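Quick one: the structure is below, questions incoming.
Removed: one protein chain of the complex. Kept in place: all other protein chains.
Per-chain residue numbering starts at 1, and chain names A and B are given in the order in which the chains are listed.
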Amino acid sequence: MKTKWSVLLAVLMVITMLVMMVPGMALAEDPRDLKIGVLCPLTGKIAAYGQEQKNAVEMAIEEINAAGGILGAKLVMQLEDDEMKPELAASMTQKLVNDNVDVIIGGMSSSSTMAGGPIANSKEVLMISPWSTNPLAAEGDWVFRACFSDEFQGAIQAKYMVDGLGCKKPAQLLDVSDDGSKGQGEVVAATLEELGVPLVTVESYGSGDRDFKAQLTKIKSLDPDCLDTPNYYGEVALIRVQMKELGLDIPHIGGDGVDSSDFFSIAGDAAEGMMITTHYSPEDPRPVVQDFRTKYEEKYGKVPDSTAALSYDAVLLYKMAIEKANSFNKYDIRAALAELKDVTTLVTAPSFTMDETGTGIKSLAIVEAGNDGAWHFKDVVNP
Amino acid sequence: METVIGQQLVNALQLGSAYALLAVGYTMVYGVLRLINFAHADIFMIGAYVGFFIFNTFGLASGVTAFIICVLGAMIGAAILAVVIERVAYRPLRTAPRLSAMITAIGVSLFLEHGSRAVPFIGPSFRRYPDIIAHTTYEIGGIYLTAAVTVVLITSVILMAILSYIVSRTMVGKAMRASSYDKEATQLMGINLNRIITYTFAIGAAEAGAAGVMWALVYPMIDPYMGMMPGIKAFVAAVVGGIGSVPGALIGGFILGGVETATAAFLPSMYRDALAFSILAIVLIFKPTGLFGVGVLEKV
Partner (left out) sequence: MSTNVKPKRRGFLGITFEGPSFWISWALFILVPLLLVAVLYARGDINSYYYDVLMRIGIAVVMSVSLNIINGHLGQFSIGHAGFMGIGAYVSGVLIVGGNPGRAGVSLRIPGLFSNLPVFNIGGYDFSVGFILAALVGALAAAMLAFIIGIPSFRARGDYLCVVTLALNMIIVNIFLNMDYVGGARGLTGLPSFSNWIWVWLTVAAVIIVSRNLITSSHGRAILAVRENEVAAEIGGINVLRYKLIAFAIGAFFAGLGGALIGFHVQFINPNMFNIFKSIDYMIMIYLGGIGSITGTALGAILWTFLQEVLRPLGVWRLVMGPALLIVIMIFWTKGLTQSELPFIIKKKAKKE
């Protein structure tokens, strides 16, 4: 071992640690400002959703500030990219907590929420996930979500397959490397069994795969009468294209991971006819929805999808909790949030109640892909 | 049942041809420089994007002519990029340990991936690949083929034939093979090694660029990271076929495509990757130099 280098190493380590100790520079902040931390997947498979989350939270904050803030306090946003990687989600949650955010709006994918959740819980910082539907994502007293859980969504998907589509021989194609997809898929499979219509086969692929023809050919050979793909929009779009190319023309249902306008641009004319369960439809005539949609379209030039609507709602939920508690004390806010009942002013549900695990009890929309590049409202299912 | 097997065969051929074209680039560069060019997978990606931009910017109409233009454009673009990379990043490390050069290759690969994603006109989102060949489907005896897949298969075969011709019949090819055996001796024969290396990179990259366009045509969704998995798989294919051997790489690509499709078709598809890689690892354990590998005699 070269002498000089080893000493340099030791010195470097000590300096590193000393540097670490110097408290970070504090920005001049109004102590009454509420800091909204946003845990956002700006990179990775769901970058499109991350962007929607960012847009929606920005818009919500602007609106709230323009109307005078919450109980007089202005909102300030701090955004961190978790790249849809659980370790980074944990680190960034840590960072946000250390930067003294008052609430974390995020994570988006369930794996991010499940990684950041324990940190939020142990440091007692509120975390409101807009979109994590995995049943295990809301564990702990400080983690809430603005959406429903896959226990609900998966069951409804299964029931729709049997009752709505008249399925007798369902098949499933999962992304085995993604827990959101897998979790949802498992709930669907279990519900189908309970209904007496078990899956004829479950095929899978890994994230990053583009070729599903082997799996689809296998599925086709078993002659199913509908296909369930609880995965994300990119791969589902390709699955649809390949289904068409293989002549596999059966009803096709998916979950909220497919709800994106990018689905249409990728699937092209193969998109038409797909059905999904999702959180809301921008065609919902309720004034609060149309209002939100118009403002979003004006500001960002596109129709807001579920992730945007849910992120907006997450901020609204926080606002409501503070107003209900009439205090900035985080324990009061938390208690108020946990007790929200029959809220009617959210975009994504006519009525929202927080259940005891911190998950939303709200209705689910079923939409169908039209040939015009948009999702069309088909049905609503109430809890 | 026959149609299922037939269909899977078509699937395997199409997947295999993509891996084969990619694997060639790895094997050629390795043969001459003993360098595993990690950036090769990203040249594949850039080729796809070049095709994307050519089609969209010039507003071409779908059809075979547009396809030829895009593929040629991608090949040229990829070749230029590869030559630039070689000059800037690899040549200074010609005399360095091979592993340092490889780390540089990794750096270039990451740079291309994250760089493309950071640049606004590419960006991280998935983009739909234009229908350079219209996606019409037709059925022959229960097997479904699309126009795109047919064109891709034919083009792949043509490209492989051209490549084999270059490598085995032309002077350039001969020089490349010679330098993969013995760099010093080749130089003593009066061959300009730098130029041969440039040709090697250019040709390998051109194949990759073409493969990129064709891959994107069949799986019409591109993003800056699309090269990662195909790249890893093509590299393994090249090794199984015998790294340094061009016919080995081609055959290795088809073997990998076949193994992947077969494991997904006949075995639980969840374990496809694990099984495919295990089979390949086992092949290597029995034949360490790969199927067509040239065992290099070590002088003691």
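The rule we apply is simple: a contact is a pair of C-beta atoms (placed from the backbone, for glycine too) under 8 Å apart; a residue touches a chain by one contact, two chains touch by 3 or more.
Predicted, not measured: the structure shown is a model, and the values here were computed from it.
Peer 1: So which of B:Ala118, B:Ile158 or B:Met189 would be touching the chain we can't see?
Peer 2: Reading the full complex, the residue touching the unseen chain is B:Ala118.
Peer 1: Among A:Lys54, A:Arg145 or A:Lys182, which residue is in touch with the absent chain?
Peer 2: A:Lys182
Peer 1: Looking at the whole complex, which of A:Leu71, A:Leu165, A:Ala190 or A:Val303 touches the chain that is not displayed?
Peer 2: A:Ala190
Peer 1: For subunit B, which residues lie in contact with the unshown chain of the complex?
Peer 2: 36, 89, 92-93, 95-97, 99-100, 102-104, 106-111, 114-115, 117-118, 232, 235-236, 239-240, 243, 270-271, 273-274, 277-278, 280-281, 284-285, 288-290, 298, 300
Peer 1: For subunit A, which positions touch the chain that isn't shown here?
Peer 2: Given the touch definition above, subunit A has residues 1-10, 12-14, 16-17, 20-21, 23-24, 42-43, 81, 85-87, 90-91, 94-95, 97-99, 110-111, 114-115, 118, 122-123, 134-136, 149-151, 175-179, 181-183, 186-187, 190, 206 touching the missing chain.
FYI, only the chains that are shown with their structure count from here on.
Peer 1: From the mean C-alpha coordinate of subunit A to that of subunit B, what's the distance rounded to whole Å?
Peer 2: Centres of subunit A and subunit B (C-alpha means) sit 36 Å apart.
Peer 1: Tell me, which parts of subunit B touch subunit A in their complex?
Peer 2: It is residues 1, 4, 7-8, 11-12, 15, 117, 124-128, 131, 135, 137, 139, 144, 146, 149, 215, 219-221, 223, 225-226, 228-229, 260-261, 264-265, 269-270, 272-273 of subunit B that touch subunit A.
Peer 1: Given the complex with subunit B, which residues does subunit A contribute to the contact?
Peer 2: Interface residues on the subunit A side: 42-44, 47-48, 176, 203-206, 208-211, 213-215, 217-218, 220-221, 234, 237-238, 241, 244-247, 262, 265-266, 268.
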